[in-house]
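Would you mind keeping the following structure in view while I ask a few things?
A single protein chain has been removed from this complex, and every other one stays in its place.
Chains here go by letter, A and B, matching the order in which they are written, and residues are numbered from 1 within each.
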Amino acid sequence: MKDEISEIVNVENLVYKKTPLMTDNILSYCPGCGHGTAHRITMEVLEELGIGEKTIGVAPVGCSVLAYEFMNIDMQQAAHGRAPAVATGIKRTWPHKIVFTYQGDGDLAAIGTAETIHACNRGENFVIIFVNNGIYGMTGGQMAPTTLPGMKSSTSPYGRDVHIMGNPLKMTELIAELPGTRFVTRQAVHTPGNVRKAKRAIKKAFENQMNFKEGINFVEIVSNCNSGWKMTPVHSNEWMVENMFPFFPLGDIKVDGELVNK
Amino acid sequence: MGELKLMKGNEAIAEAAIRAGVDAYFGYPITPQSEVIEYLMVEKPYETTGMVVLQAESEIAAINMVYGAAASGKKAMTSSSSPGISLKQEGISYMAGAELPCLIANVVRGGPGLGTIQPSQADYFQATKGGGHGDYHMIVLAPASVQEMADFVSKGFDLAFKYRTPVMILSDGLIGQMMEKVILSEHTPRWTDEEIIKLSPWATTGKPASRERNIITSLDLDPYRQEEHNIHLQKKYKEIREKEVEYEEIMCEDAEYLFVAYGSSSRIAQKAIKLGREKGIKAGLLRPITLYPFPSEAIRRLSQQVKGILSLEMSAGQMIEDIRLSVDCEMKVEHFGRMGGVIHSPAEALQALEEKIIGG
Partner (left out) sequence: MTEEIIIAGFGGQGVLSMGKILAYSGIMQEQEVSWMPSYGPEMRGGTANVTVILSDERISSPILTEYDTAIILNQQSLDKFEKAVKPGGLLIYDGNGISHHPERKDIRIYRVDAADEAGKLGLAKIFNMIVLGGYLKVNPVVELDNVIKGLKKSLPQRYHHMIPDNEKAIMRGMEIIYPVKGS
């Protein structure tokens, strides 16, 4: 048995290798959660672009608060919602470094709305990776600004009533309207095909940061939160395709500073 | 007698708010207090008593929603845990300045920063010394049981309106997450518009021809008038210190040593006292119920009876400063407490008393 394995496990047969820009720590995410994939492709992009050593990441408050445990680069952890302001502080003082924030929907589109909009409007030159799972995963499944109408959460136990709780916020469309954004796109990571597309988008975002002096590059990843949605991982992905995608359609919204006409 | 229920401390705050005729709750989720808004959303008081419940986009927004409702004479409240309470400080300072009644519950967790979600008592300074900018205080109530979590909601509003001041319930993750028996009070109806206008003639309820207009502000650019305003605030705080001190003495009659502890630490101290008395150590407990105003007189009186005082707080020692200010400087006063979300055990508390006070 051991011999058989060592026969198979050799360099010629290698088809996939974990990027060294991910640490060996065991991911703290629930099995089936999209955060892990989003982390991995972000780090693979940094590796492929050869910029791991000059990149500084900013972790949010949310399930990905521990992103610094998994991303094997220099990282800062920001207060809830303030990552775009923290990133501004880094990039303005270290303009030759590569900077990104990684944020959830509560962090980016509720408590951090002001920081998000103003960083985008100022045209800061960093990347924002926005993982939108329509819920507050970290705190146990409360309503998020992106929770769909009628969707149940622990603070909308009878379903989101838009007349009382307001409407879900399409932050990505909103910031695409601002002159300070260069590349704005919405992706997903629930199938291999989508993972490849999302990774291409993230790569473009970082390349833009390297090639231009200003403009936010914003990649939303619509993701599942199987725990918060109280579903199995498989069912949560089906539910996401059926319910989240019609409201948050995938695709590029702004490319090279121009809105994409649909 | 009211209804008997088994509830978490956080749920008790929410249920008590509905029953106390509160007009509005504004909040933002944070562990370990999210059950307050979750409970309210399940109960939907907006369909029964008409109480507004809204999940705000941030704690900053929530406290300013409270400002708006309170300035129009409504009973408005919010709750959060330490990082969220830090964000509310601006709003609280404005409300103290504008003399607005409101209730804020802090279910404290370990800090500083994002810290931990486990219980702590390290927000004592922030709560009792002002917290935001300017010379102000809140009345601070420290519940030690789920029952008190419920009771202090209406008590808090009574004090808030009596003195036109923000009132804080300072609890922690232990009291918030624990379930105990609660006897719930009967429902008090919400105030009618007429009652509000009568009770709070200062409130912005719309200017009738019969009165001058009401303005709610904390601003007065004229330093002399601003000083007048500060003198007025200080008079109010003095009156609060004279009239509103509350505390409980447990096994103090024959005590040779004294624990001073509030909230969850006071529960742990009681067990430590029991363990101590089994060994022949005569300790007692003074439990401040109001942290501002602080029961300095009671502590001073007991300090003349006991040989030493141990301040038991889940912090690096904050209340101990107020204890030291209450007693003669020769008095032996020491601190013991675990930090960062670790809860001290009764055995540790007793050991600290033996080592730092009895032996030391």
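Just so it is clear, contacts are C-beta pairs under 8 Å (C-beta built on N, C-alpha and C of every residue); 3 or more make two chains touch, one makes a residue touch a chain.
In this text the structure is predicted, and so the values were computed from the model without any measurement.
Set against the missing chain, the residues B:Gly73, B:Gly156, B:Gly173 or B:Gly337 yield one that touches it, B:Gly173. Of B:Met149, B:Leu233, B:Val306 or B:Ile343, it is B:Ile343 that touches the chain left out of the display. Of the candidate positions B:Ser200, B:Gln270 or B:Thr290, contact with the unshown chain belongs to B:Gln270. From the options A:Thr55, A:Asn72 or A:Ser227, the residue with contact to the chain not on display is A:Ser227. In the full complex, chain B touches the hidden chain at residues 4, 6, 31-32, 117-118, 173-174, 177-181, 264, 267-268, 270-272, 274, 343, 345-347.
To be clear about the criterion, only the chains that are shown with their structure count from here on.
Chain A and chain B have CA centres that are 39 Å apart. Put simply, chain A touches chain B in their complex at residues 61, 65, 77, 79-81, 110-111, 113, 136, 139-140, 142-143, 145, 154-158, 164-165.
Every residue of chain B that touches chain A in the complex is listed here, in rising order: 28-31, 34, 37-38, 41-42, 44, 46, 54-55, 57-60, 83, 113-114.
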